[in-house]
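In this view, the complex is presented without one of its protein chains, the others remaining in place.
Moving on, here comes subunit A:
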Amino acid sequence: MDSEETRGYRAFLKQSVWCLTSQYQVSFSFFFLFFCFVFSSWSFFFFQIWWAAGIMFQDITTLLLDHKAFKDTVDIFVDRYRDMGISVVAGIEARGFVFGPSIALAIGAKFVPLRKPNKLPGEVISEAYVLEYGTDRLEMHVGAIEPGERALVIDDLVATGGTLSAAVRLLERMGAEVVECACVVGLPEGQRRLDGKPLYILVEPRLSVNY
């Protein structure tokens, strides 16, 4: 039996709300389709890797505890760069300092540290790069390298490529030719900001924890 309420203002309100939301029902369906696409296709896989590389910290200190794995890491880089005529290895503070000097010693190159501001004592040139929030600077000693030298940039991890591209710009401002950038861990997407400079990566980031 219809009561008076079902035909009153409440019924009118319900009907009007339903009309108003009906336009959102269309966009809701689009969102629904979008999420279906994302969660059902291969693009979700890459999405998760991108998300993981930022949030799942790739900790190389355990690599340094495994002497054989650490030695193999350095050996792979050395085997690759030994015959490329590289005279400068530039390492980015501070985890680049862990891998760079060993490679430099083995290939007979000099090692140049690229550091955060106000760490290097002499005259420096600096380059700004963009972080997720804000900017940071990378500095290098003036006179550390001469124009025309062939350089290699080393870091432990490449994510967006911002730091690496700042390092490349720094070296090129001093007249060096950056042969390649080398990282232990990274995504191929990190090369996007390197303006065509080759990027050599040993391993890709892992998504799962293993401790």
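The definition used in the following text is that a residue touches a chain if its C-beta (ideal position, glycine included) is under 8 Å from a C-beta of that chain, and two chains touch if they have at least 3 such contacts; residues count from 1.
Quick note on the criterion: contacts and distances are computed from a predicted model.
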Given that one chain of this complex has been left out, which of "Response regulatory domain-containing protein", "Adenine phosphoribosyltransferase 1", "Cytochrome c oxidase assembly protein COX11, mitochondrial" or "Daughter-specific expression- protein" is its protein name according to UniProt? "Adenine phosphoribosyltransferase 1"
Which parts of subunit A face the unshown chain closely enough to count as touching? 57, 59, 61, 64-67, 70-71, 74, 93-95, 97-99, 101-102, 104-105, 108-113, 115, 118-122, 141, 144
